[in-house]
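Heads up, one of the protein chains got dropped from this complex, but the rest are sitting where they should.
After this line comes chain A, so read on.
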Amino acid sequence: MQDSGILVLFQGTNFLRLWEGLWVSLRIAVISMGLSLVLGILMGMIMTSKNKIVRFLCRVYLEIVRIMPQLVLLFLVYFGAAKHLGINLSGDVAAIIVFTFWGTAEMGDLVRSALISIPTHQYESGYGLGLTKLQVNLYIIIPQTVRRLLPSLINLLTRMIKTTSLVVLIGVIEVVKVGKQIIDASRYTTPGAALWVYGAIFIMYFLICYPFSRISAVLEKKIKD
């Protein structure tokens, strides 16, 4: 009975469906990460502002994101938008909004700390050469910031991929949900399928995330010198 569990994975299109489910997760994570990257860089620049009120507001935003579980944010956006604003967001869109909201804050904080770790002399040599503020940022500060950011950025991406498993709760059919469907469908024929299906999902997540964390480790080493 136990050994027939693995066969469930290969019944019909089950295996393909799992990968499709993973693609849904990955798509949400990658789109959110892309948006977070752009918005987070802006956010990080705003966070280094000299204006105290601006800095305070950024702080509040960051704390809210950190304190609130992502699940609560997901419910707030998905159900809240429908109930109070009358906007029916699809699960994917709600998830992307929430993950971007989260990613922007985290990314912003990473960018902020990378920015302040760049010595003022770097700015001054740029200005001294006659570069404008925009050029100094574009050619000197941002390239250096990005280098310092890469490892922690990839770390954030893997966290995001893993956290996408929550979106099942707002009705997005992603990999875990597909897995559950497969298990439910074969509940009577193969009760032992759960272990195999979740095991397969575990390995799939690993296959996606492991390369990223390897890249991060390699980059960290490379950037050190």
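Here is the rule we use: a contact is a pair of C-beta atoms (placed from the backbone, for glycine too) under 8 Å apart; a residue touches a chain by one contact, two chains touch by 3 or more; residues count from 1.
By definition in this document, contacts and distances are computed from a predicted model.
Participant: Leaving aside the chains on screen, match the unshown one to its UniProt name from "histidine kinase", "Amino acid ABC transporter ATP-binding protein (PAAT family)", "ABC-type antimicrobial peptide transport system, ATPase component" or "Dihydroorotate dehydrogenase electron transfer subunit".
Facilitator: Checked against "histidine kinase", "Amino acid ABC transporter ATP-binding protein (PAAT family)", "ABC-type antimicrobial peptide transport system, ATPase component" or "Dihydroorotate dehydrogenase electron transfer subunit": the hidden chain maps to "Amino acid ABC transporter ATP-binding protein (PAAT family)".
Participant: Based on the whole complex, identify which of A:F10, A:F79 or A:Y139 touches the chain you can't see.
Facilitator: Among A:F10, A:F79 or A:Y139, only A:Y139 touches the chain that is not shown.
Participant: Determine and list the chain A residues touching the chain excluded from the picture.
Facilitator: 119, 121-122, 124-125, 127-132, 135, 139-140, 143-144, 147, 225
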